[in-house]
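These notes are about the structure you will find just below.
Of the protein chains in this complex, one is absent; all others appear in place.
This part shows subunit A:
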């Protein structure tokens, strides 16, 4: 069971474009959506699923647009939301350019071939692709999610990795990716050797990967789509030392000032360097006259987000830096209570994966027998990296 119709609305709720799939819900019902949304928002009970009588609205918001699906049946909600998100993904301007051309296509009358991608088992790759130089670029990107409570103890630490491919290969190549996956090593008896292996907790694959094969013998085999795509993602909840550790003291003297002291420490290998480090520290919304002192990098007050951002271009492992900030507070205190947003950290460490995952090989077989080169790049970056403040 899926949606009856899908709408794209502007920020005021006016339908810009719509598609009626099933015709069992009147298209005019969409008029109820915006008033309902506003009402729920006022009640503080906004949820991704709203209902008006027999009609249910499943909606997501993307920048200034609302994507809304209607149904009157017991539809598969996760299917509908996945579909709405896919709609956003495929309406990426680059992808749309492939479909919407400014010059009109010359239409060959009597052309009788259905594009094979519509019904083929391999719907993601068309035939007859040709490259002069056959290459694959592999990006292994690991994001670290961290949640630390105000006492400094780590509540949650996980690694979410993705392997992205840029494929420039001719024909219909068969690819096989080898990782230092612990389960695979155990299966093949490699575990005893010096090879360091990684235990992947949950792995998700692009639809091109043969899942039953992976389930059987942990082989990652696939015919890739052409160009950029995300081959797989994985998750590990092995506790690792937080890569950048923050200690902070935020002292608020009511009616006069706020004093902030932040210490950042790089807890990774000395040879590695974290780039583009940005530490955002929350400040009260009514703070004024900022003054900063940093041992390295620069600090900037961003009033619209109520934070100080301390940027450090390059942060070598094992180093420790300090930032002090001073803000004035108005003598008249404002009434509403403010939340205590956490300190957030952004960074990127190239040539390094926290989990230790490695691409052991990428085998490329095509019937024409060409030689293709795989290139691998590793990077670790911050994901949802939060340290609560007291």
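Assume a contact is a pair of C-beta atoms (placed from the backbone, for glycine too) under 8 Å apart; a residue touches a chain by one contact, two chains touch by 3 or more; residues count from 1.
The rule is short, and it goes like this: contacts and distances are computed from a predicted model.
Trainee: Given that one chain of this complex has been left out, which of "AP complex subunit beta", "Nuclear cap-binding protein subunit 1", "Cytoplasmic tRNA 2-thiolation protein 2" or "Serine/threonine-protein phosphatase 2A 55 kDa regulatory subunit B" is its protein name according to UniProt?
Mentor: From the listed options "AP complex subunit beta", "Nuclear cap-binding protein subunit 1", "Cytoplasmic tRNA 2-thiolation protein 2" or "Serine/threonine-protein phosphatase 2A 55 kDa regulatory subunit B", the omitted chain resolves to "AP complex subunit beta".
Trainee: Which candidate, A:64, A:78 or A:254, sits in contact with the chain we can't see?
Mentor: Checking the options A:64, A:78 or A:254, the one contacting the hidden chain is A:78.
Trainee: Identify the residue among A:64, A:212 or A:331 that touches the chain left out of the display.
Mentor: From the options A:64, A:212 or A:331, the contact with the absent chain belongs to A:212.
Trainee: Considering the entire assembly, which residues of subunit A contact the chain that has been omitted?
Mentor: Against the left-out chain, subunit A lists 1-2, 20, 22-24, 44, 46-49, 51, 54, 56, 58-60, 71-79, 81-85, 102, 107, 109-114, 118-119, 121, 123, 145, 147, 149-150, 155-156, 160, 201-207, 210-212, 214-215, 230, 232-233, 235, 237, 337-342, 384, 386, 388.
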